[in-house]
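Since the structure comes first, as structure tokens, the remarks are kept for the end.
Only a single protein chain was left out; the remaining protein chains are all shown in position.
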Amino acid sequence: MRSKVFQNPPLLAASLCLAALTLSAAADDSVLIKNVTIHPVTSADIVNGSVLVVDGKITEIGIKVTAAKGIKVYDGKGLHLYPGLINAASNVGLSEISSIRDTVDLDEIGTFNPQLKAEVAFNPSSEHVPIVRAAGITTVLSLPGTGGNFRGEGAIISGQASLMHLSGWTWEEMALKRGVALDVTFPQIQMPSRQIQQFLGTPARTFADVERDYKLKLEQLSNFFEDARRYAKAKAAGGADFQPDPKFEAMLPVLEGKRALFVRAEKERAIKDAVEFADKEKIKIIIAEPRELGASAALLKQHAIPVVLGDTLSLPLKDDDAYDSQYTLPSQLQAAGVKFCFGTFDVEFARNVAFNAAAAAAFDLPPGEALKSVTINAAEIFGVADQVGSIEKGKLADLILTDGDPLEAKTSIKAMFIAGKAVSLESRHTRLNDLWSSRP
Amino acid sequence: MRLVKSTLCLLVACAALQGESILIRNATVLTVSKGTIEKGSVLVVDGKITAVGRNISAPAGATVIDGTGKFLSPGLIDCHSHTAVEGGVNEGSLSDTSMVNIRDVLDPLDINIYRALAGGLTVSNVLHGSANAIGGQTIVIKLRWGKRAKDLIFEGATPGIKFALGENPKRQGYPSDLFSGGQAAERRYPGTRLGVEDEIREDFTQAKIYQAKWKLYNEQVAKGEHPIPPRKDLRLEPLVEVLEGKRYVHAHSYRADEILALIRTADEMGFKIRTFQHVLEGYKVAKEIAAHGAGASTFSDWYGYKYEVIDATPYNAAIMTRKGVVVSLNSDSDELQRHLNWDAAKTIRYGGMTEDQALAMVTLNPAKQLGIDDKVGSIEVGKSGDLVLYDKHPLSNYSRVLKVWIDGTQYFDRDQDLKDRVQLAARKKELLDKEKAAEDAAKRQNGPGGRGSGGKPTGPPEKKPDTPNPGPPKPELKEAAR
Partner (left out) sequence: MNNARVFAFWAVLLGALALQAEVPSAVAIKDARVVTVSGAELPKATVLLRNGLIEDVGPNLTMPADAWVIDGAGLTVYPGFFNAMSTWGIPDAAPAPGASGRAAAPATPATPAPRVRGPEDRPQNYSYERAADLVKPTDRRLEGARSLGFTTSATFPNRGIFTGLGAVVDLAGDRGGNMVVRQPIGEEIVLRGGGFRSGYPGSLMGLFAYVRQMYLDLDQYQQAKQTYAAHMSGTPRPPYDHYLEGLLESPRILLPASEAQQIDRVLAFSIELKQPAVLYGLHEAFNRIDELKQANLPVLVNLHWPEKPREADPADVPELRQLELRAKAPSVPSLLSKAGVKFALYSEGADQPADIKKQVKKAIDAGLSKADAIRALTLSPAEIYGVADRLGSVDKGKIANLVVTKGDAFEEKTTVEYVFVDGELFKPTKLAPAGGPGGAGGGPGGAPSPPQNTTGAHRDNADDLDLSSPNRTEGGNN
């Protein structure tokens, strides 16, 4: 990266060294990173510290750490070490150019598709992978749906989302945890705008119409769960005429509380409905991309339901909402004691997830919480806090070296390790930069 | 909220009467053009900056703002906005709609003006969408929230015209059925980049013929002849103004080929491109853009949303800057325009720009591109008192805008906004309660099932057959804008 070179000349050597590492020692996942300010996230910062990584895992953190002979040493003098960031909602790997359907594998046809697995179509060669990585993101949640944005009208369960490491030769290598949640577009009452109705020339829909559709969908969803339960019983009973069904098979972990529903719910009413549904069905849910909390924040706290927030940098829903009503959503959740993390719910801006956390911090979220919301909180919400999300002994060495706070846009990401392996920060974007900067 | 808010803003505005002066002191002053002044002060008198420096004493009667620990920047400028446009940003019907004018449809009550102001934006170049090769006449506004449409217009700023190249203007040559309610949409020339290039040349060819016609007419009249006057053509008039250098061309573009092609058309026809907008492949032809004297108004880091941005790179702004192009970062978005300072910070990450270079991309550079850098864009004596006060450095993603002035008049104040909210909520409740009371009274009067004010029968909804689920409403239909 050109910028790196002239901003921090001593790093040139380090970059080259890392490049060599990636090329020659693909299996080399042990390294000593020294002379850095360590930001473990889950404990106090350590100035001039070192982190030892052996076989991809963090084994030592401290001021004086010695490495066994033969282990590569990375002197990060003046730099900061953070855990790799997590984008907890994206379509990375499944969509290349959002406006060209041929390049998009989102929103499968059908209302209930719990059996679909995001990871199996995750394209390890997607240009987005290195681009997102270059912003310090080591893990993304890849969702199989868009909440209906891609003509996925009517879809309720879009499939299973998977946590993906942004490094690996195949999707199998990249999958950090498969099937972590079911992507659900929860039925909601959404009056179509009059302008759109007029525009499309469709007859005006009354509230009663919309409400009826909503109830119908809710009933469909309940029925599907009911069917799944009957399936589970039949399977347990093991009758001779039991026939396996991939759809219901995929529902079993949900019914057992092992797989959460990732429920997209924008408004207060939808959130309440989802919580009520989860209560009734005795299942785990995560609320995704809310835009209006109202009294639901307390409800979420009460039910210990976590939230994956969408872009803080969004417009208020209504003209007379406070100008910062979306900016302060995270701090409202924080005040209510609800656990949350951030996602971007897209591909093109997936690399900017940290800026949404920072914007929340500009509007009353404590900066430490902002950092947690793109690291450890996401790991906890998706049940991988034993592996990633902080710099702790025993965890995977998903690490980034920066010249400052990774939530600041002006900060450069200087190096990255995923499971201890040095990862290139090159991308189509840097290659184009290098190539065309050299045009005479 | 708009109306009450605008009233409140007017009250605030009244506080800064003509002749009043404001001294912001002891702040970190980011002048953009002349470096940073720690513990600096800025004096604004009669709307203009009259002093910038360390030791400035307040004239009698001046409002003094303590900027201790705070940061002051020039008002931010967005060279590509669609805010405050009422009734559609695209006149998408024809390939050349240069007769339409944003000035006609400015909506000073668009709440996005206020929201942008709350993010430090003070000037916007308001443009059409990009549905056609020539979109129409554009206008530069100051975000004087609470004022009338005519008072938003930036006095003395050269008006523009929007061109568009590439995928958007050619889309209707091979239209999808998305916007036509399932009917086969009508095809419109051009359907290729070749055609877009030709369209613009044809339009200027006509403009020249038109120009000549009027010249002839005026000559004939001067000679005492009695010719029938030519028809005044609102479509060709602005193109003549472009030829005469009285109107700036802002050209939506992505690919290097189309950028270069337009430069050559302009050379051939004898006009200038003032700015290329978006210009995501500008870095490939930065040399040619700089040589033409055009500016580049680009996105900080947009990519991946359509095929023609396949070679987008966030290093674009930095490369073009190094190659001598005046570069600005634009929003093209009601949302993004609220934090252009944060966007500017990305050029430090992607391309190693200095803080001054980064800030200039959302202040002085767009001012240069719009030909208003003698009035705004930096904190200098003689320029307008368009200023933004932040709690932290504006290039920090943790910074928040506290106050915004335009021409020395305070148009945004965070503390005031917080107070106003309480008032607005109370007013809203009052109105809702009143409406509810009236409704209840009507219900009582008419009795159950009677013809209430709503007049809707209260019986069960009409039974409809259980048709397959029609699904949620279709996605918002967005007009091609970016």
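We call the chains A and B, going by the order they appear; numbering starts again at 1 in every chain.
Definition applied: a residue touches a chain if its C-beta (ideal position, glycine included) is under 8 Å from a C-beta of that chain, and two chains touch if they have at least 3 such contacts.
Note that the structure is a prediction, hence the values are computed from the model and not measured.
Asks: Thinking of the whole complex, not just what is shown, which of B:K170, B:R235 or B:H339 touches the missing chain?
Replies: Looking across B:K170, B:R235 or B:H339, the contact with the absent chain belongs to B:R235.
Asks: From the list A:E60, A:D319 or A:D364, which touches the chain that is not on show?
Replies: Hidden-chain contact among the options goes to A:D319.
Asks: Identify the residue among B:G53, B:G69, B:G156 or B:P227 that touches the chain left out of the display.
Replies: Of the listed residues, the one touching the omitted chain is B:P227.
Asks: Determine which one of B:A51, B:A149, B:L260 or B:A290 touches the chain that has been left out.
Replies: The one listed residue touching the chain not shown is B:A149.
Asks: So which of B:L109, B:I161, B:I273 or B:M361 would be touching the chain we can't see?
Replies: B:L109
Asks: For chain A, enumerate the residues touching the unshown chain of the complex.
Replies: So the residues of chain A touching the unseen chain are 189, 191, 198-199, 201, 204-208, 210, 267-269, 318-320.
Asks: Kindly note down the residues of chain B that lie in touch with the hidden chain.
Replies: Residues of chain B in contact with the hidden chain: 1-4, 85-94, 97, 99-102, 104-109, 128, 131, 136, 148-150, 172, 175, 179-181, 183, 185-186, 226-235, 424, 427-428, 431-432, 434-435, 439, 445-446, 451, 453-456, 477, 479.
In the analysis below, only the chains that are shown with their structure count from here on.
Asks: Distance from the CA centroid of chain A to that of chain B, rounded to the nearest Å?
Replies: About 32 Å separates the centre of chain A from that of chain B.
Asks: Give every residue of chain B touching chain A within the complex, in rising order.
Replies: 1-2, 111-112, 114-115, 118, 181, 283-284, 287, 301-307, 310-315, 318-319, 322, 334-336, 338-339, 342-343, 345-346, 348-352, 355, 358, 395-400, 417, 421, 424, 428, 461, 464, 466, 469-477
Asks: Would you tell me which residues of chain A are touching chain B in their complex?
Replies: Chain A reaches chain B through residues 2-3, 6-7, 96-100, 111, 127-128, 131, 148-149, 151, 153-154, 185, 188, 190, 192-193, 196, 199-201, 206, 208-209, 212-213, 216-217, 220, 313-316, 319-324, 347-348, 351-352, 355, 358-359, 361-363, 367, 407-413, 428-430, 432-433, 436-437, 439.
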